[in-house]
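Below is one structure, written out as structure tokens; comments come after it.
Removed from the display is one protein chain of the complex; every other protein chain stays in position.
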Amino acid sequence: MKGFIIPVLLIILAPFIGGLVHGLERIVRARMQRRIGPPLLQPFYDFLKLAGKRKMIVHSAHAFLGIMHFVSLWFALALLLLGGDLILVIFLHLLSTSLLILAGYSTRSIFSHLGANRTAISILAYEPVLIILAVSFYLVTGSFETAAVFNYDKPLLLEMPLAFVALLLILPVKLKKSPFDVAEAHQEITGGTEIEFSGIFYEAVYTAKWLDYVFCYTLVYLFAGNNILLGAALILFTFIYVNALDNSSARVNYKQMLRFSLAVAFSLAFLNLILNIVI
Amino acid sequence: MGKQYEIPLGAQHISLLEPLHFKFTTENEKIISTDANVYYVHRGIEEACCTKFKFRQVSFVVGRVCGLCSISHSTAYSQVAEKLVNIEAPLRAKYLRMLVIELDRIHSHLLCLSHVAENAGFEALFMKTMQYREFSMEMLEAVCGNRIQYDFSIVGGVARDLKAEVAGMILQRLKTFLPQLDELVDIFQNNWTLSLKNKGAGAITREAAMRLNVVGPFARAAGLAIDVRNETEDLLPWKEVGFEMVTDTTGDVYARNMVRLRELYISIRIIRNIIASLPESALVTETKAFPDGEAVVRLEAPRGELFYYAKGNKTQMLERLKIKAPTFSNVAAMVEAFTGNEYGSAPAIIASYDPCLSCTSR
Amino acid sequence: MNKIETSVDSLKKDIGAFYKPDLHHFMVMNAVDLGDKIELQWFFCNYAFPSAVTTFYTLISPDTEVPDISDIVPSAWVAQAELADLMNINIENTKKGFVLEPDFESGPLRKKK
Partner (left out) sequence: MKLAVYRKKSPWILHYNAGGCNGCDIEILACLGPKYDIERFGMINSGNPKQSDILLVTGPVTKRSRERLVEVYAQMPEPKVVVSCGACACTGGVFRGMYNCEGGIDQYIPVDVYVCGCGSRPEQIIDGVIKALDILERKTLELEVSVRLKKVPVEENGQVNRREVAAKIIHTQHTYE
């Protein structure tokens, strides 16, 4: 029973944890830029403020798709933490992103369309690597279930180091950080798909970003097996790496991103897969 | 053939400081043609200068044409008015004008560079450049009394003197700024992702620059050596204080950044030479004459050649004042240089033109 | 300032004979209202001798159609469009409305009668 309580607690608290991570990240980024930065609870202040704003919607389907994006992402996260099938988790995650893309296409704003286009392209950049990662996990642990990974007694990092590097390379795409934040690209398309959301409906998209943090860092944690200390160390390392990369690079365009992630990250993951098969 | 999208950029957009509207026709995010609307900021200053303000007041009004290069505008106007009333500014006033113009150039170029960095998605470099830029704002405040809108140059001379302790402070701050500038050059030159974004983007050839009469760092980056400071005219003795032409060859965003950064070294040298050899004389040449005849003046503002034409009729009011701002000459080339680039680079390209539309439309 | 007089008919011929893209730099086109006539000016300067400004000028009446020089000097369309609006003169191939809004009386720089 004890092994059941922690995932459920994590699932319920996921938005709070994600918000805290986001707040911490804003402080870390500000300190890296020699600024003071906002308070730690700033994302929650934003959340509560947005709840009190007037609700303006473009059309009801658009708002509904935004909320469903949040809900389905939470489902994907729940399944990941409860030890579900990794392939299913990845495809649920894909579903939630597709809902956001649909929302982006459903308005008439050109920036929203461009954002949806670019989100679709970034899916193309990171999704193959995630699938190969899932297959590698299967080859090592003998099961697609994440429960098997959580209970695996050796750190997976040592068995599939190249896959971890590949994951590190695609994380900026997923978390929308420079140099691969083409889907959000504030200076080019002012937020892309989220441009037409406002008030409480923007909150859904904003909170979904927090869930994405928890989702990504859980993926990182998978590499530690059942070693909690190593997992925490990996998460901390990834956190600092992502922010340092964000602060030391400009945004590349989507073609360069696609080329880089398919040529480097994908081939690293594939090489790792072959090594796992051979050994 | 893909589907063609029309992407509007402006009049309100986060990557733009001022209202400016571009309409890009794109195919798979590649820009095919561009349409520009640059006259959002037209206020009618030329008319007001000839009907509402006396000719001595106009130097304060033309400073408000543009907040970034207000000293260039008021200096250029002061010079053209001095030509009309047949006086010459004292030598010390000329040196002080050059000092403030160069300080202003440092702040303007650093602002442009930080804006390029932000529009390229490099937030940390934006913050760094803005931090280093603050010193020039503080120095301008110490010399002129205001962070922007200096009202320093008046008809006949300058309004304030340079105190010895302020001069010492400038030299000291320049000493701390120099290693910071080296650091910026290093980042702009060697950062890999920034060069992916900047190299080859928004390029213009030397021939096209000549054909379209481009001025300023935009032209110098393409290899066209045009700089009004290179003239040996007696209006402002640039060559005495160590001016040197900076040019590059490729004409893309990267070259424009490099030209701006290298010009900063020249500006620092000029400021040091001015402070070292500041002549003693009066600050203002007094006269009671009224403007008569017509005159033209050219001056190198941070963005390029500034041109003033004035005509007087022996009264307090001018007959005609024509202002040609640097960006005005560049509009035609700006529209052309987008073609063939990614839409993703467009904000960085716009920032690298360093457009000043309040100058252009007045 | 080196002033050369020209006329509306011979303008394109004169500028075409004078202007060399690799030698001359077109700065701006200007107009001054002299009451019943308008003085049009075209300013050029030389890359090699930058302090020498050459001006072509001509006097026209307000309803004359001015030839378009943008086939000789490609960047001249900006200056022409601005002047057509602000001075309310007719320039060949130039539409009004580039600077001013349609609801505004044209020619704000003209002398008030």
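Some notes on this structure:
So that you can tell them apart, the chains are marked A, B and C in the order they are listed, and the count of residues begins at 1 in each.
Criterion: contacts are C-beta pairs under 8 Å (C-beta built on N, C-alpha and C of every residue); 3 or more make two chains touch, one makes a residue touch a chain.
The model shown is predicted, which means the values in this text are computed figures rather than measured ones.
Seen in the complete assembly, the chain not on display touches A, B, C. Screening B:Ala36, B:Met127, B:Ile274 or B:Ala348 for touch with the missing chain picks out B:Met127.
Note that of B:Ser70, B:Thr247 or B:Ser345, the residue touching the chain absent from this view is B:Ser70. Of the listed residues B:Ile45, B:Val143 or B:Val253, the one in contact with the hidden chain in the full complex is B:Ile45. Only one of the listed residues, A:Arg35, A:His59 or A:Lys154, touches the absent chain: A:Arg35. Residue-wise, the contact with the chain that is not shown comes from A:Asp46, picked out of A:Asp46, A:Glu127, A:Glu159 or A:Asp212. Remark: the residues of chain B touching the chain excluded from display are 11-14, 17-19, 39-45, 47-48, 52, 60-61, 64-68, 70, 111, 115, 126-127, 130-131, 133-134, 137, 146-149, 356, 358. Against the chain not shown here, chain C presents residues 100-101, 103-104, 108.
Of the residues in chain A, those that touch the hidden partner chain are 26, 30, 33-39, 42, 45-46, 48-56, 186, 190-191, 195-199, 202.
The rule is short, and it goes like this: only the chains that are shown with their structure count from here on.
Here the CA centre of chain B is 25 Å from the CA centre of chain C.
Interface residues of chain B, counted against chain C in their complex, comprise 39, 42, 44, 46-47, 210-213, 215, 224-226, 228, 230-233, 294-296, 298, 305, 307, 309, 311, 319-320, 322, 324, 328-329, 331-333, 361. In the complex of the two chains, the chain B residues touching chain A come out as 5-8, 13-15, 29, 117-125, 127-128, 131, 191-194, 196-197, 342-347.
The touching residues of chain A, counted against chain B in their complex, run 29, 32-35, 110-111, 113-114, 178-179, 181-182, 185-188, 190, 246-256.
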